[in-house]
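Shown next, in structure tokens, is the structure this report addresses.
Only one protein chain is missing from this complex, and each of the others stays in its spot.
Here is chain A:
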Amino acid sequence: MEGTIVNKKLVLLGDMGAGKSSLVQRFVKGNFEDYQESTIGAAFLTKTMPELGLKLEIWDTAGQERYHSLAPMYYRGAAAAVIVYDVTSPESFARAKSWVRELMRQGNQDLVMALAGNKADLAAGGDGSERKVSAEESQAYADENGLLFLETSAKTAQNVNELFTALAKKMPRAPPPQQQAANTVQLGGNASAQGRKRASGCC
């Protein structure tokens, strides 16, 4: 462990084509590609945020439904999760909600979650006719479930840094007591009843 930099794991989940990889690329590399490679399994990137004393280990997961069976491995031990949907796709919003439910079941009390309505640039232009999921609806859902919520655009960079920074600030500041973040299976001690029930069984 060098100096005051603390490693934190962050995972992105969401429907295929919602823009998870594009958000990460915008945040980590500061650019945007019209055509993002489809992710296989998960891509792993890091981003240091020195002003917050953090190094984010970012797991950008594959969105295709059949890759769901791999997801527990990527989100276990995560300190933060970004659940991404596409504001022009109600299906992707439904999928986002199911991710939220799944993460809540994991019982990691410290997990900070954010909901990101991506491709906001499509909804913002002209008469906004392409928008299919309203910001109000998402905000209401986020409030109900205690999530951060922002509409983002990886393409225009709107709210991208804000999203990750807000999440980073919301993470528990103290370094986790002996790697508890890394070891999902919380043995006795600090594990809540809920946590114990759901902690194992990842592959």
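Brief remarks follow.
One rule holds for everything that comes next: a contact is a pair of C-beta atoms (placed from the backbone, for glycine too) under 8 Å apart; a residue touches a chain by one contact, two chains touch by 3 or more; residues count from 1.
Here, contacts and distances are computed from a predicted model.
Taken from the listed names "20S proteasome subunit beta 3", "Rab-GAP TBC domain-containing protein", "Exosome complex component RRP45" or "Putative clathrin assembly protein AP47", the protein name that UniProt assigns to the chain not shown is "Rab-GAP TBC domain-containing protein".
Note on the undisplayed chain: of the listed residues A:Thr4, A:Asn31 or A:Gln64, the one touching it is A:Gln64.
Interface with the hidden chain, as seen from chain A, comprises residues 1, 7, 9, 16-17, 33-42, 44, 46, 55, 57, 62, 64, 66-70, 72-74, 77, 88, 98, 101-102, 105, 119, 121-122, 125, 130, 155, 179, 182-184, 198, 201, 203.
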